[in-house]
Structures are given as structure tokens and as C-alpha cells.
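Every protein chain except one is present and positioned as in the full complex.
Letters A, B, C, D and E mark the chains in the order given here, with residues in each chain numbered from 1 onward.
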Amino acid sequence: MGNNHSYPKTIVTFGEVLMRLSPSENRKMVQANTLDFYFGGTEMNVAASLSNFGLYSKHVSTVSNDFVGDAAISFMRSIGIDVSCISKVEHPLGLYFMEVGASARPSRITYNRLHGAFANIEPKHVDWESIFEGVTHFHWTGITPAISEKAYNTLKKGLEVAKKNNITITADPAYRSNLWQYGKDGHEVLKELVSHSTIFIGGVNEINEILGTDFSVEEDSFIEASKKLIEECPSIEKVFDKLRTGVSASWQKIYGRAWTGAEYITTEEIEISSVVDRIGTGDAYAAGLIYGLIHFDDKKALRFANAACGLKHTILGDVNLVSVEDVLEFMNGNTGGRIKR
Amino acid sequence: MGNNHSYPKTIVTFGEVLMRLSPSENRKMVQANTLDFYFGGTEMNVAASLSNFGLYSKHVSTVSNDFVGDAAISFMRSIGIDVSCISKVEHPLGLYFMEVGASARPSRITYNRLHGAFANIEPKHVDWESIFEGVTHFHWTGITPAISEKAYNTLKKGLEVAKKNNITITADPAYRSNLWQYGKDGHEVLKELVSHSTIFIGGVNEINEILGTDFSVEEDSFIEASKKLIEECPSIEKVFDKLRTGVSASWQKIYGRAWTGAEYITTEEIEISSVVDRIGTGDAYAAGLIYGLIHFDDKKALRFANAACGLKHTILGDVNLVSVEDVLEFMNGNTGGRIKR
Amino acid sequence: MGNNHSYPKTIVTFGEVLMRLSPSENRKMVQANTLDFYFGGTEMNVAASLSNFGLYSKHVSTVSNDFVGDAAISFMRSIGIDVSCISKVEHPLGLYFMEVGASARPSRITYNRLHGAFANIEPKHVDWESIFEGVTHFHWTGITPAISEKAYNTLKKGLEVAKKNNITITADPAYRSNLWQYGKDGHEVLKELVSHSTIFIGGVNEINEILGTDFSVEEDSFIEASKKLIEECPSIEKVFDKLRTGVSASWQKIYGRAWTGAEYITTEEIEISSVVDRIGTGDAYAAGLIYGLIHFDDKKALRFANAACGLKHTILGDVNLVSVEDVLEFMNGNTGGRIKR
Amino acid sequence: MGNNHSYPKTIVTFGEVLMRLSPSENRKMVQANTLDFYFGGTEMNVAASLSNFGLYSKHVSTVSNDFVGDAAISFMRSIGIDVSCISKVEHPLGLYFMEVGASARPSRITYNRLHGAFANIEPKHVDWESIFEGVTHFHWTGITPAISEKAYNTLKKGLEVAKKNNITITADPAYRSNLWQYGKDGHEVLKELVSHSTIFIGGVNEINEILGTDFSVEEDSFIEASKKLIEECPSIEKVFDKLRTGVSASWQKIYGRAWTGAEYITTEEIEISSVVDRIGTGDAYAAGLIYGLIHFDDKKALRFANAACGLKHTILGDVNLVSVEDVLEFMNGNTGGRIKR
Amino acid sequence: MGNNHSYPKTIVTFGEVLMRLSPSENRKMVQANTLDFYFGGTEMNVAASLSNFGLYSKHVSTVSNDFVGDAAISFMRSIGIDVSCISKVEHPLGLYFMEVGASARPSRITYNRLHGAFANIEPKHVDWESIFEGVTHFHWTGITPAISEKAYNTLKKGLEVAKKNNITITADPAYRSNLWQYGKDGHEVLKELVSHSTIFIGGVNEINEILGTDFSVEEDSFIEASKKLIEECPSIEKVFDKLRTGVSASWQKIYGRAWTGAEYITTEEIEISSVVDRIGTGDAYAAGLIYGLIHFDDKKALRFANAACGLKHTILGDVNLVSVEDVLEFMNGNTGGRIKR
Partner (left out) sequence: MGNNHSYPKTIVTFGEVLMRLSPSENRKMVQANTLDFYFGGTEMNVAASLSNFGLYSKHVSTVSNDFVGDAAISFMRSIGIDVSCISKVEHPLGLYFMEVGASARPSRITYNRLHGAFANIEPKHVDWESIFEGVTHFHWTGITPAISEKAYNTLKKGLEVAKKNNITITADPAYRSNLWQYGKDGHEVLKELVSHSTIFIGGVNEINEILGTDFSVEEDSFIEASKKLIEECPSIEKVFDKLRTGVSASWQKIYGRAWTGAEYITTEEIEISSVVDRIGTGDAYAAGLIYGLIHFDDKKALRFANAACGLKHTILGDVNLVSVEDVLEFMNGNTGGRIKR
């Protein structure tokens, strides 16, 4: 529980820290006068989840040099994340507003991030060589290079250093079409960055975005797509996918599948019929996967990731506030809601 | 979004503006110390919903001449409703308390409205001739004439002027037995008022109340009842019904059906398994229908009304805070809760 | 509704009054800064429920001599419980923290009660002879003797006096393994105390704990277990069980069954798909049973108990804030959530 | 602390129970979406305060036969008030809205009470003979006869019975000009009712209203007015006045003075520079006076009343939630805010 | 109270609409998890205040094309502001965070506005010619030209058109040094814009900023500075100043003074010892002044402005939610906090 235990693994994540602002109780913005707030950001969510799993995680980012940035740092510290490589800059912290949906009404999000603290990060602010000392894992997502050219350049340099140091690189290259406003072609950039990575967290949609292919969602097609990805980006060793069926905004089903390079594996489907918070469930999956691949075989890692993702649906906020024991228990089928005293 | 666009249609509604007071978080009154409040009222809810759909709507009413009445007017203005025909009188605003149910526990409502601002409205306060200038639609419900003789007389005069001006009159003549305390026979009054109207929003129960018949709920019987109604009240052109099945207070199914004068039409059944707020769903249906009949054919209008009603179950408060786009998307089956960014 | 009506029955309960502290909105403790609080305690919950059912109930306990104890007494008074036999002592009120689960995430509870006001009760503080004057029913649970030897001794003396006075004694002898820290063998103590009682509220698990048997959960086995219990503790006349299936923390199914000494009876299964609060549902069952056995035959009493238990899942807090009419309506199948005006 | 201790004195109060609804945090109604609520009513506030002082108090009233009325009764029970003479009727509970002022902004109140449960009370509902058995004190205010003729008649009958039984009658005959809408002349009625009373709680304003005189506020004039009052209403023995200077809505100064029939007495001035809640401070004074006159000499009673009034300014809600010890400590000058552990 | 009354005067304001986000209850950001939000913006605050005073006011601005912008428009509509000249653009709404101070702790504000909706306004979006039809007053502040060159250009064009149309132009040219990041010299720009204006709302600090002078705060110096300003910017007719003494963040004193071109006038000092909200007090002063100059002589206008400013300290949020009657009453010395029923 302390700060300086000798953890077996050290994970570095890199990305924007965002403030989320949501009217509480499913209110729409026009009928609210208070907002709940949380700190998140897809990569930081992964760092936080891994810290909650007992691993040592360090997040690299920039935040605003004001009391909002201070609160973001305070939050990360509270989770146990190493914040020593977070700089403060004279730009506001990125943020997003969310109207939380319910049942047939989808959640809505609107961003204010393109001129924020992280969009203004510069490669020179980040000393990747020293950051990666003693580090075993590096996690990035497709959101970071989509925010600004500076963010892209900083990430690219990080990936090069990480690759040179033989660090395991997990990539979650989601392509978000309403980002990428600074001029680069997102598809090309993502392919380039995936080519530096080891583990691909994504499915046929993500592969299609990167390779310009048109694979369908069926099992065979997923295997084929995975093989094609590995062919084009040979540093990739394994492909981990997650499939979601939405009965409604409040009722979701998910299961995981993967191509391990050697075989196709899959999990049971998890059903969450009273969703508390949908945000960060993909990051919970990624964190579960990273933890799982360190401690378990591929099949169990995939099940652990899927269970971690499922549990996140029951946790408010962007970050998965659960322990390894919580995930294992859920994974082992204890889902009936018996009170734990 | 402004106040003075030239909207294609102008709707007038007439009825009480009520304050709703509910303990939050499903609390019962005895265990609460705060109450959430909303403004509603069945006819104003329709005006509000139509304003949110982009139509110009004007609500005619009286409110208390105090800061409670001011807040009611402020709310209506916030929605974009034209409040220039709302008077202030020296009687308190009508209100109701609601304990919000959950699962197998039904919601409970208790009213304080029979001596309020609206119950004391007088025909002379409302200049119907000038109000209906340039107006195409008038909507009324069976609640208004049930509150007080003054309210009944004012409504009756309005219907006469509206009919004279060939305005489309939509009637939602719900018979509420615990009202009608001032001496008139509600069944007779409603039949009289329906006889001035064009569109009947109701089913066999409402028809039976008005005609003293005993039709059952089956399809054939509904068609027969509709024909009988049109026979007795020949100004009625179409009958639009809504059927609800309650799994629990938190889980509702609804579908629409109608007799268009020419054919029987019906919609798919919508299922809302995590109800946020049940109040005003009938008004959402009425507003959806009015909008639909202006813009679509009968079948699509009915589906639009049903979808609007379904979405209202996901919105807190009495008023349906959704746009035409929201309803269309829901109508087109996008109900899986995918986040909209 | 007053304090001094001549109620037909007077129930005495004896046990700890606890404060519950929970982060609201399903928050985990690390992300909260306010806590909702409620007063509960398994036996007081029964007294409260019976008071809400219109019976006269008196709770015997000790609370802290400070503003927290004052608030506990104020709460009990608000429910109509006779608090004249509650003493104040110089120890803090027992309490527990609860993180409320949702869906697949179970609720968690941690207690602070072993050195509290009730753990320090002494037999000399309670004048059982005078307390039981005019009393017809006494209810106890297995929690009380598990807290401290003083509590055990006080209860034991109470049971002896009650038995002597031919009072109907209902026993809910749940064995909680993480209590019983003061040295006594819980199984033996519970058997001893059950031997003074009339009605056994529990199933095969509870019987196995007490008798050291190994009955399984099937119907035949339950009947056999009940007979065995009656054989070993001949004061017991009837055994009332409740079976729960948890789809998730938010979705529960329950039904009741009983061995009446003469026959096996059972109820339909109740399904609560949007659980508001799980705490105190067992106490709601016990209270429903006590009320039912006074007013109805065994079968109807069992159904009343099961319905009371089901309704409690929709009420926030530890206490079942429902009336006899509410339970009967639910029992009669009015569960579709129609608003009551 | 129980219900049935043998208290040395029993006080009866009679009057409306009102719900107060206020936006929290000094919000104005137009900018709020929740309301804090409290139960009050000038006479019930006195009963509550006396119950908190350890006396046995019984409040006589009618409340609505719904969950709002239930909550009012629950509140009174929580305070320890005997509610056995409160009836339920089919009219809504009276209520008022309050925008809480601050500094230079005054609080605003608007009422909804003239057609409520209490306005519809009838003399036949109240069995004064049995209510006054064993009772030593009866307290009434000028609000009750101002609400409705029924309320006036019921009060008048009560005063007659009380007088016949030699009960000490305290009168707080505030004349509120915006009440008295049912036709009677308030000044005459109040004079009539004061003529049945023993202790007059009021100053020159109240005397002027009743006698139609024009005394000024100075000491000599107050003494003269008091003597005149006793001359005209010879049952009055003593006159207790309270003078308030408002620096702002948040900063108030008060002191008491009295004509005891024999001498003029006065208190030091109390200063409250951070007012929490102004409502019910007059009732706190009245309750303090009643308690004081029972236990102390006139001078100390007046100081106790003034201190009780002062403390109420620091308590949220309509009711003075303080003990005799709290008042004595304040009276003795311990006002520096030292924490009590 | 409606939308389309024929008001005697129409005021146009132009400027950013900002969302304010503050932890409630004086919390610092690091210890909060919810934020209260309000809509403000110095010029919109003036429009809102004038609308509350019964004048017709139209605000010209751009907001974000998302649910945050919708909520801003909804707020302005609720106040009665004409929003028909507000455009929606694809940039986020400007916002600021505020930690509310108390006593010796100052409030802190951090902005996120330099790349928002209003910073991206363009002259072509605003049709000043049509906007100013029938308008009598135009109000601007020094914040607008400081945000972006586009905002400056749009304002400048507006001033030219207004001047051409002989509209009364009130200028509140506060120089905020941490704005003006786009390259222009704020001092020069402000002088240029003041040269188009009629009424100068500011004191020696503002004059010094604009003219590069070094006048001190004394009365004589203020008069001299005012004369100098009128000499340099001859369209200016009058100079209205406001002086503030802060005992603490919670205790403020203010008074007004002016050079009317003919004489020096001044007001009594107002003291607010329990400040509720400091934001927008300057805007309340400006609005009070505009209203006052329309309806009263200079001296009374100044006193009205000062009183409006004082009252705003008691109102939560950015906007002064008070009526003309409220201000007059305060102006007339009714500040003792007597409850208004």
C-alpha cells in the first residue's frame, strides 16, 4: 500500500488526463445545476486500474498549472499512480461533459480538449530514456496521436525508445473520427505506431481502420484479420478483441476473444443488467489484459480482462476501482449479489 | 433557437401548471429532508415537448403571483414556450407530492390543486379570439374541466372559438374519478367537449367513460368503439390509443394503435427496463402524435408518438426533453445505448 | 396513529441499534465525501416494521449517551416504537459502513460494534419482569448473543422470563461466523436459546448450524430437518424458511416455505429486478411472519411474510416502511407499477 | 427519554402543522431544483421546544390523510410530542415556501394554507374536556383564529374549557394582516381570546392591535400599555415582550422585557452575527418563557426565554432543537464557540 | 411577463456566455466531487439584470453547438433575454472554475475561454444593422476585445453602427492583464472603443489604464481624471465609479461616486457582512446604472446602481436575480432582514 514497495512490474502509460463533468441522477444538462466530476483519460484509466491491481504504474502527461490540474494530480496520487513525470503547463486541463443515458436513451459526450494542457505537450518535455529505466510495459492508445501533432510526435518518440529497450508495448488503437483535426491521416499514423507494438487490443473494426481492409465480424474473419495484421505489423504477437451487445444503455453483454498467434480463444458472455457507468470499460479490459498476461496464460488473461471490463460497468467514474480479488471472484461466477461482510 | 422565428405551426395548450415535489433517490417522505421539484401539468407538458420539437407553442394558464409562480414562468420560458398569455392571480400554485416507486412498489401521488391559481381562472381572463389568431392546433385534456367549474367554462369557450376558427383540436379526455368535485358529471362534460374536437387520444377505457359503453380491450372491440365514438361525436376524425404493460414500476412495455377512420394501424412494442420517470409519458405520446400528424402519415405519426412516449420514460421530470432527432433515432431501433460523442 | 392507543398485541424486541453509513449513488468509499445514514439493527427492524403494521412494539436496548444515541432514539420514536426501555450508556453507538453494490458487484459491509453501547449492556439494566407485562410476543435473533457475553446473558434471562410468561417467542437464529469473538461456541448457545422459543425463522443452513447436521436444501430434506429440529427443541412449533436466488445484486428472486408441524407449505416466487436496498429484507420477512401469524392462517402468513420481504427490496434503509395495505396489494399481484393517486 | 415518564407538567398546544419548503444555500426559487423541507407551525414549535426541554407536550391539530400528513406526524413523534389528538382529514397539509435571505436581502414567504387540513378543522373533532385532563398549561397564538372560522371556533371552545379548568393560558396574539380573510375582525377576536388568557406574550404593537391604542415603544409607554391591557383583559397577569434590532438578515440583536404586574424587568441584549435560521425564534421565546415561568422566577424566566430565542437563530428549521442545559449555558455567557467534546 | 410586450426600452449587449463551475460549500477543488454551475459573462449579466428589471434586453453572442450551449440558451431564455441573435458554432463554450473563498481566503478563478465559441465569433456572423433596429442602448465591456481579434473586430463594428444610430453606449472598459494574448495592445484598443461610447463605467484605475495617466484615488483626483477622459474621448458624457473596501472575502463595503459632466456626486456606503457571492457585482452596478439613468436623475441612478450592486452580493450565481422593487427597498434603507410574507 505504500509508495516505494518493490513491485515486480512497472507500467508506463502516456496520455491526456481529462476531467469528466456529468449532471447527476440521469439529468439532462438543461435541468441540472450541479455536475459530478471525475478524472479520467483512457491511458490514465489503465494506469489506475493496474495500480489498484497492485502493480507499479507511472503516468506521463501534462496538466494545467492551476487548482484544476492540482486536483487531477491529487486524484492520481490517491490511486497510487507515480505522478513524478507529470508536468504543469499554462493551458487549461482538457475536459468533457457527459449526459448519462438510461435505458433506450444513449449517453452523450461533448469534448473541450483540442487546446488543452495535453494537446500542447512537446517531445522535449518528456525524457523517455530516463522514464523507461526499469520499466517492463508501455501502454498507448489511438486517442493520443489524434489530439495534436505535438502529442503524436511525443508518443512516437516514446514508442521508439520503448521498442529499443525491448519493453512490451500494448496498443489500443481506437480510431475516433471526430479527432484528427490537425492534418495527419489517422489511419496511416495508427498503422505506423502499431508497427512498434507487441499486443494489439482491438477487433476487426480497428484492424480495418488501420489496414484499409473490410473484414467482417465473424470468428473466421476475425482470425483472418488478425493474421493479416500480424503479417503487416510483424511486431504484433497477439490480438485481443472484446464484443459488446447493448440491450439498452442500462443493459450490456460482453465477451472476449483473441488470436494468440497460435490459437483462437474466447470467453463466456457476461451480462450486466443494471449498468452504473459505461465509461472506461474498454480501459478496464486493457488493464485486465495487461495484468492477466503478466500473471496468467492467454486464456485466463482474456477471461480476467473480460471480467474486469464487466465489473467496471458497476463502478462510477472513469477508473476501475476494483482489486484482483474482486475480478477473480466475478470471473469465478460469484455474481449473485450476496453481501460481503 | 430564438424566440421569434417564423415557425410553420403554432400550437395553443390550456391547463394548469403544477409543481411536482418528490423525495429524491426513491426515498419515502418520512425518510427525506429534501424534495426535488419540477414543473408540469399535462397540457403544458405537451406544449413543452412540441417546443422541444421546434414548433411554436403558447400555453394559456394562470399562476400564483409570488416567487413560485415566477419560477414556473421561468421554467416555461427556458423551454421556449410563449408565456405571454399566462396571468398571475392571488392564489397559490397547484402542486403535487410524489413518492417515486421502484420495482414492485408503485409511485404515490397526492394533490393540492383544487383551490389553486388555475382552479380560480375565469373565462374573462382569457381572450380566446386574440389567442387563436394564426394558430393551427389546440390541445386540451380531461383534467382541466375536472378541476373547477371556472376552468370548465373557460375551456368550453376556448373550444367553441377554436372550432369556429377551424383549428385542429386534439383531445386527451382522461376521466380522473377523484377530481370532478364541483358538481358536474364528468362523463357528460367530456362527451360535450369531445364533440368539439378533431383527434381523439384515448382507447376503449376513455370511450367507455364518455359513451357509457362497455367495449373490451381487444383489437376488434377497439375498432368498434372508435367507430361508435365517431358516430356519436362526428367531429372526431381519428382515434389514437396507447397500450401499456407494466412488468414493474421500473419495467414497462408500450405500443400504439389507432383507427384512422379508414384503417386499423399498430406499432411494434417498446420495452423500457430501467424506467427513470413515468410521469408525463402520456403527454409525450400526445405531443409526438401532434408533431407526427403534422409531418408524417398516420402510421409514422403513431410510431413517432410511441417512440416519444418510450423515450420520456428515460427523462427526469414531467416534460419530455428530447428532440425530433432523438425520437427518430429511437424509432429506427438505435436503442442499444451506444455513447454519442 | 397516537402513542397510547390500546393495540391488540404488544411485541417486545431486544437487540443492538446500529447506525448504517453508506456512500450514496453506488459510490465506493474512496470516491465519496458524504455518507447517507440510517438506523437499523435486525431486531429493531422487526419492531419498526410491526409498528408500521399498526402493532404496538417496544424495543429494549442501550444506546450511546451522546447526540448519536439521541438521533437513534429520535428515529425509533418517529416510527412509533416505544423507547421507554432504552438506556443510555457511556459507550459509542455500534455502527457499520456499507458500500452498496450494483449488478455483479456485491455490497460490502464492515462493522464497528464489538465495544459499543449494546455490547456493554448488562442483565441488571433490563427489568424483564416489568417489560413483559401485558406482552404477547418476543422476538430475538442470533446476532445478539454473538456480540458479547453480557448481551448473551441479558438475552438468556429475557428468554427465561418470556417463556415463564407463555409469551410467543420467535427466533431468527442466524449464525454469523465473524462474530462470536468472546469465547462461547455459537452453535451451542443458539441451540440453547432456540430451545426456549416457539417459532423458528430459518432453513436448513440454520438448522445445520445449530444441530451440527448436514441437511441439503431440497424440499424433502427441509421437512426432515424441520422435524429433527422440533425433536431436539420441542418448544419449537413451526419452521419458516425463505429461499433467495440472486441474478445479481440488483435482481433477486425469493420465495417462502414452511413446515407447520402438520404440513409443508410454500409460496409463489417474487422477482425484484431493480433492487433499491437489500438490507433488512430478512427482518421484513420476520416481521411479516409475526404479523401474519397473528392475523392469518399459516399459508397466508407465509405469503404475507414473503411479500413484505419482497417490498423491502424497494425501500431505502434498514427498516421496512410499508403498511399492511401495501403488503396485501403486492401479495395480490398488483406489481405492475401503476401510479397510485 | 421514553414516552410514558411521569413528567411534572403537561402542556397542550393547538394549531396548524405546516410544511416549510426552502431552496437550500440561499438560492432563489428560480435557480433551485431541490427544496429542503421542515415541519413547523407556531404552536407546534412551542410544543416541540418544550418536549426538548423535558416537559410532556401534546399537540392538537389535523393533518392531511396522505403520506405528507404521515411525515408530519412522524416528525412530531421523533421530537417526543404526544400526537394522539391529531386527526387526519381529506384536505392537503398547509405549507409555505421560503426564500432564505442573507445579509441585506430579506427572506420571503408565500403561504398555501387557507384551504388546508387545519383550516377545515371543526369543533366537534376536538374533545377538549378529555384533552385537558391533568393538563397544567395551554398555549395559543393569533395565527389560529386568523386561518378560518372553524379554527377560531375550535380555539374559542378550547379556551373556555381551559379557563374553566384553571389551566395557565399563554397567549401569543400576533396580528397578521394578510390572514383574517374569512370575515371576522381580527382585532376584536384577538381581544376576546386574550380575555381568556393568563400570560400575554407580546409588546406594544400587539397591545395596540388589540386595544386600538397607539402606545410607543419606549419603556414607560410599554409599562403603561401593559397596565392598560391588564385593565381591559383582567385575566392577564403578566406581559412579556421581546425587542429585535436587525443589522441585516444575518445579524440580529434581541432582548426581552416584561411587566410582571409588579415591576418592569429586562435582560441583556444578545447578538447573533451569523444567523442560521430566523424562523421560529418567537416560538422559541414563548417556549423558553413557559419553561422558565414553571421553573424560575420572572427575571430568570425572561432571561431563559431570551437565551432560548437567541439560540434558535443558530438552528435550522422551525423547531428549537436545544436542551435546557444548552440554554442555561448560553444564558451564562458561554458564547465564544469553544468546542464541546 | 411574456416575450412580446412593448417595453419602453430595448438594450443590446454583446459578449461571451461563460459557464462557471464551483465546488459548493467553500470546498477546495481537491476535496470536492461535485461542482455547482451557473451561466454568466459580464455583458450577459447586464442583459439579465435589465430583463429582471422589466426592460427588453437582447444578448448577441455565440455558444457551442452541443448540450452545453443549449443549456446556456435555456438559461438566458428563462430570464427573459431575447436569444434570437445567438449563433451556435463548433467550438466548446467558454468556462471558468472558481474556488469560492471565505473570510481571509480569497476566491480563485481559472479560465478556459481563449479557444471557445465566443473567441471564434466573426464579424460576418453578426448583422449589427438589423440588430440595432429600434434599440436605445448598447453595453460593452473591456473583456470582449481582450479575448480574440475576431471578438474585437466584431465589437468594433457594432460600436460603429451603434454610434451611427445615436444609440446610448455604456462602456465598462476593465483592463484584464492576463487576457489580451492575441497581440493587440489592450490600452490602445480600449481607448479607441471608449471613444465611441457615451457613459464610462469605471474609476481612476480604468482611466489610468486607458490614458496612460497616473491619477490617484482621491476625490479631487477622480474629478480631474474624469475631466481628462472626457477631454480625450469627447463622446463620453459621464463617468460613474464604484469604490470597494474589503474587510474580508465575506465582508465588503461599497459606495458609488460620479462625475456627471457638471458635478461630483456620491452615495452612502453599503456594508455587506455575510457575502453570498461576489461575482457579477460590477455587472449588477452597470445594469443598475443603465436602468437608473433611464428612469431617474443622476444622483438617484447612482444610488440605484450602488444598491443593485450591494444586493448582488446576497445572490448566488453570476446574475443579479432581483427586481426594481427589491433595489428600491434596499436603497431606502430596509436592510434589517425583516421577513417579507
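Here, a residue touches a chain if its C-beta (ideal position, glycine included) is under 8 Å from a C-beta of that chain, and two chains touch if they have at least 3 such contacts.
Keep in mind the model is a prediction, meaning the values are calculated, not measured.
For the chain that does not appear, the touching partners among the shown chains are A, B, C, D, E. Here one chain is not drawn; of A:Phe75, A:Tyr111 or A:Phe240, the residue touching it is A:Phe75.
On the side of subunit A, touch with the chain left out of the figure occurs at residues 1-5, 73-75, 77-80, 82-86, 88. Mapped onto subunit E, the footprint of the missing chain covers residues 25-28, 30-31, 101-111, 176, 178, 245-252, 273-275, 278-279.
Across the interface with the omitted chain, subunit D contributes residues 24, 38, 78, 270, 272-276, 310-311, 313-317, 321-322, 326, 330, 334-341.
Note that in this section only the chains that are shown with their structure count from here on.
Common neighbours of subunit D and subunit E, listed by label, are A, B, C. The chain with its C-alpha centre at the largest distance from the centre of subunit C is E. Interface note: subunit B and subunit C, two copies of one sequence, contact each other through mostly non-matching residue numbers (shared numbers fall below half of all numbers used).
Subunit A and subunit C, compared by their mean Cα positions, are separated by 45 Å.
A separation of 41 Å divides the Cα centre of subunit B from that of subunit E. Of all residues in subunit B, those touching 2 or more other chains are 24, 28, 30, 38, 74, 78, 108, 110-111, 273-275, listed in ascending order.
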